[in-house]
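Omission of a single protein chain aside, the complex is shown with its protein chains in their original locations.
Just so it is clear, A, B and C label the chains in written order, and each chain counts residues from 1 on its own.
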Amino acid sequence: MTKSRLEAFSDGVIAILITIMVLELRPPVLDTQAHGALLSDLAALGHIFLSYTLSFVFLAIYWNNHHHMFQAIKHVDGTVLWANMHLLFWLSLIPFGTAWMGDTEFARDPVAFYGFLLLMCALAYTVLVMRLIRIHGAGSTFARAIGTDVKGKISLFFYVAGIAVSLLNPAIGFAIYVAVALIWLVPDKRFERELIKASAPTD
Amino acid sequence: MTKSRLEAFSDGVIAILITIMVLELRPPVLDTQAHGALLSDLAALGHIFLSYTLSFVFLAIYWNNHHHMFQAIKHVDGTVLWANMHLLFWLSLIPFGTAWMGDTEFARDPVAFYGFLLLMCALAYTVLVMRLIRIHGAGSTFARAIGTDVKGKISLFFYVAGIAVSLLNPAIGFAIYVAVALIWLVPDKRFERELIKASAPTD
Amino acid sequence: MTKSRLEAFSDGVIAILITIMVLELRPPVLDTQAHGALLSDLAALGHIFLSYTLSFVFLAIYWNNHHHMFQAIKHVDGTVLWANMHLLFWLSLIPFGTAWMGDTEFARDPVAFYGFLLLMCALAYTVLVMRLIRIHGAGSTFARAIGTDVKGKISLFFYVAGIAVSLLNPAIGFAIYVAVALIWLVPDKRFERELIKASAPTD
Partner (left out) sequence: MTKSRLEAFSDGVIAILITIMVLELRPPVLDTQAHGALLSDLAALGHIFLSYTLSFVFLAIYWNNHHHMFQAIKHVDGTVLWANMHLLFWLSLIPFGTAWMGDTEFARDPVAFYGFLLLMCALAYTVLVMRLIRIHGAGSTFARAIGTDVKGKISLFFYVAGIAVSLLNPAIGFAIYVAVALIWLVPDKRFERELIKASAPTD
């Protein structure tokens, strides 16, 4: 089974998710005293803009990792299609969590809930990776490229920590989510490295 | 006529449908007493979330089956383009039916109407399958892969039953729709099996 | 310059346009007397549903014709990109015209305005066709496939007639637009026929 339509569909869904979040960013309402037309009126959108930016970055990270990973794989099967759909389901809830967190100006429960969504996305991604390793074999280029997946494991830990901390102090919880995003912004060289190795002549 | 743009367009429409439904999932409204920022406020979204999830699964099933089916076909013609558009039309009404069912907390008529939409999608899919069989011939790999299409026939029966039962008890009607989704979540091996057979050497 | 990204971008825009129109189709509002949860409440959406359906069909026709036409062409240039963008611009206003026509229950001016949008889309399509003929040459397979373009010319005449009639009687004006859609629902065999001729051995 070819992987191209799975890639195209995932691209479509992630492109839409990353874009419709901007619909939440409503311009300030103009009243009869011309309030709403000043740069200072944008300040009221600060929390919404900040949560939009973080979610944009997280969805971009997922797309980037998805892209890298599917370059390294050879084929997919029905279970991979569903594992991918499961990932897209949790990603599709990100705009909802983003809007709730922004609307409530980073209140305790919404920030914890946002972390819960990030955690579920990460778990769904892990399930997808495991399915792909199962199909390609533990000794495959793909499995070696994934390796011990330190970043993935650290992320899961940080998400759980972020959720717990949010319940005490949402600002610190939010900072922990930002930290995870920063970890992933460093491009993931694993697949490039292993693909180069795999295509190099054996000595 | 090549099938690739038909696949790309269908991917696009289904990706958008599966994603814009989430716009219906509005965060709780924040009032001056800070209600709307508590996890318990999400409980009010239970029906909307449940109908979103079911529709996500149904659209995912349609995409999966569409993907499997078009891998097995060789070419399309003008009638296939329109049969496919007809399917996309009914699928495009799913977000509307989902919103109505969720908003009314699974009232009688909206649940029956949702079943009607599922039935129309299934009939449109059946018409598409029949057009493709006509083009490829009854003895083709494609026609053999479809076979007697037991799942498809059971689904049509269940949708009709679900609509009828909804008028008496919407909760049971909804449960019947869930049952259809569960039937299809089991990956459809027919095309994979026949494609392997077709590519195997004859003995 | 390859045509594939132009096709992909056009597919994306048309797929989104055809889908976001459904956001206009709002479920009936539920009030405290449980009005809004009855099938009979859908009757109030009749005009909106009808205008949605016609616009879905028109966008599907444009996609179909676009698809057929680009299968027959060999290459594009910068002017084709802009002629295509110009077409997408007018198509992008269809959801607006559709919503206005539906909201006003087919009032005089909105129906005439909808016809104006259809006319502008048709003119933009004609400009695109002319640019493609210029590039490929009057004697090319593509130019022969287009031929005298009787359907296209009839459509332009009908749109103008529909706009004029709408100002007197919007129901008849709307019926004229439906007639144009029906003309185009018959699949366009021109490109298939010419492509088969072009690939056949000369005798």
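Methods note: a residue touches a chain if its C-beta (ideal position, glycine included) is under 8 Å from a C-beta of that chain, and two chains touch if they have at least 3 such contacts.
Just so you know, these numbers come straight off a predicted model, no measurement behind them.
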Considering the complete complex, of A:22, A:43 or A:154, the missing chain is touched by A:22
Considering the whole complex, which of A:7, A:77, A:105 or A:149 touches the chain not shown? A:7
It is residues of chain C that touch the chain not shown, namely 1-2, 5-6, 8-9, 12-13, 16-17, 20, 23, 77-79, 81-82, 85, 88-89, 92-93, 95-96, 99-100, 103-104, 107-110, 112-113
Hidden partner chain, residues of chain A it touches: 7-8, 11-12, 14-16, 18-20, 22-23, 25-28, 30, 34, 36-39, 42, 53, 56, 60, 63-64, 67, 71, 185, 187-189, 192
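Here is the rule we use: only the chains that are shown with their structure count from here on.
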Report same or different for the chain A and chain B interface, where same means the shared residue numbers exceed half of all residue numbers found there. different
Maximum distance between Cα centroids and chain C occurs for chain A
Where the CA atoms of chain A average out and where those of chain B average out, how many Å apart are those spots? 26
Rounded Å distance between chain A and chain C, as computed from the means of their C-alpha atoms: 37
Where chain B touches two or more other chains, by residue: 8, 12, 16, 20, 23
